[in-house]
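Removed: one protein chain of the complex. Kept in place: all other protein chains.
Take a look at chain A:
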Amino acid sequence: MSSTRQTPSDFLKQIIHRPVVVKLNSGVDYRGVLVCLDGFMNIVLDQTEEYINGQLKAKYGIAFLRGNNVLYISAQKRKA
């Protein structure tokens, strides 16, 4: 558990190459490995899976997500 202060951009640098969940404003979930992102929250995921209402609906090899639709990016906490 990180007790030092961290800015959002520090967080974003730390989670690159980790499996993440990206939730969109519409409620759709995308799970994949984070390749990169930018200041607009545009995201590129590898091995992307699309979940709608908890159900797997589609798979995309590499996907670009437009930042304005992104609600959050979540990463699993790294086990010590």
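Methods note: a residue touches a chain if its C-beta (ideal position, glycine included) is under 8 Å from a C-beta of that chain, and two chains touch if they have at least 3 such contacts; residues count from 1.
By our rule, contacts and distances are computed from a predicted model.
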| item | value |
| --- | --- |
| Identity of the absent chain, which is to be given by its UniProt protein name, from "U6 snRNA-associated Sm-like protein LSm3", "Profilin", "AP complex subunit sigma" or "Translation initiation factor eIF2B subunit gamma" | "U6 snRNA-associated Sm-like protein LSm3" |
| Residues of chain A in contact with the chain not shown | 24, 26, 30, 35-38, 42-44, 46, 48, 59-66, 68-69 |
